[in-house]
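Every protein chain except one is present and positioned as in the full complex.
Showing chain A:
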Amino acid sequence: MTATAKRPTSGSTSGQATGPGTGTATVPETGSANPPASRLRAENLTLSYDQRTVATGLGVEIPDRSFTVIIGPNACGKSTLLTALARMLKPRAGQVHLDGRAIGSYRSREVARRLGLLPQSSTAPGGITVGDLVARGRYPHQGMLKQWSADDEAAVVEAMRQTGVLELADRPVDDLSGGQRQRVWLSMVLAQQTSILLLDEPTTFLDIAHQVEVLDLCAELHARRGHTVVAVLHDLNQACRYATHLIVMRPGGVIAAEGDPSTVMTAELVEDVFGLPCRIIDDPETGTPLMVPAAPKRYAPTTGATALAPTT
């Protein structure tokens, strides 16, 4: 219900966003002295957990003010890449650069004021109210004696208004539905007031209406508020619809293709990366690529053969 009601507006939003090509050319409005390079980029990364190496020689550049979506098959390292971009995972080799400096050279709080991350899972402290949880997003802006400034309050109210959870401020987080909870977490990241947002599978565990709702919200943040949004998604069609810049990864942490979804997304690429034969058609709603898996020949209804039918 909710989804259908909102469809037209969001369609135009993402459509307009996809229009003028990829955002690589857009000039960052930060005053720093590195106009050509984008604010967030990684060079030559080797990423590994313990002994297992997920990616080697991985380089990626997040176009400023883009809605970048990273897709790829399971365990291809897309979430790992996102975690490395958010300096949660120290690369074994290579560097992540934020605003022209190695991300590791910043103080932790300084990064948290520039770049926000919505992890795959977080634990809400027992009994905490929505308002108190969102307020925790202000941590990087606070101190011992500055626990709740007027700015904090304004940022939290604004973040909750954007995600539509302001009315829930007094409710315990434990009482909320999955969709509401995800919006509360997103709200906490927004309260951080960072211009770069990294979202690790923000739609997992949500039903389709809530998935669309969260993605619409991200598209709005990108289009209206000028956030740079980077999200890891599973659904190729959602990725194509919302992304202004698509990064396709293949197993082994290799980037198979990147760029505007309408040029990147081809049937060959999907078959090559996911091993899934398919057709790419135009999304009737937005005109973005729509991936339709090919029907396996052997299951197609055949005319005569009815092997299981009673022979008598």
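Definition applied: a residue touches a chain if its C-beta (ideal position, glycine included) is under 8 Å from a C-beta of that chain, and two chains touch if they have at least 3 such contacts; residues count from 1.
In this text, contacts and distances are computed from a predicted model.
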From "Fumarate reductase iron-sulfur subunit", "Acyl carrier protein", "Thiazole synthase" or "ABC transporter permease", the hidden chain's UniProt protein name: "ABC transporter permease"
Full-complex contact with the absent chain, from A:Pro91, A:Gly137, A:Gly253 or A:Pro289: A:Gly137
Selected from A:Gly57, A:Pro125 or A:Gly226 as touching the chain missing from the view: A:Pro125
Footprint left on chain A by the chain that the document does not show: 1-2, 5-6, 50, 83, 86-88, 107-113, 116-129, 131-137, 139-140, 142, 144-150, 152-154, 156-157, 160, 164-171, 179-180, 183, 189, 192, 213
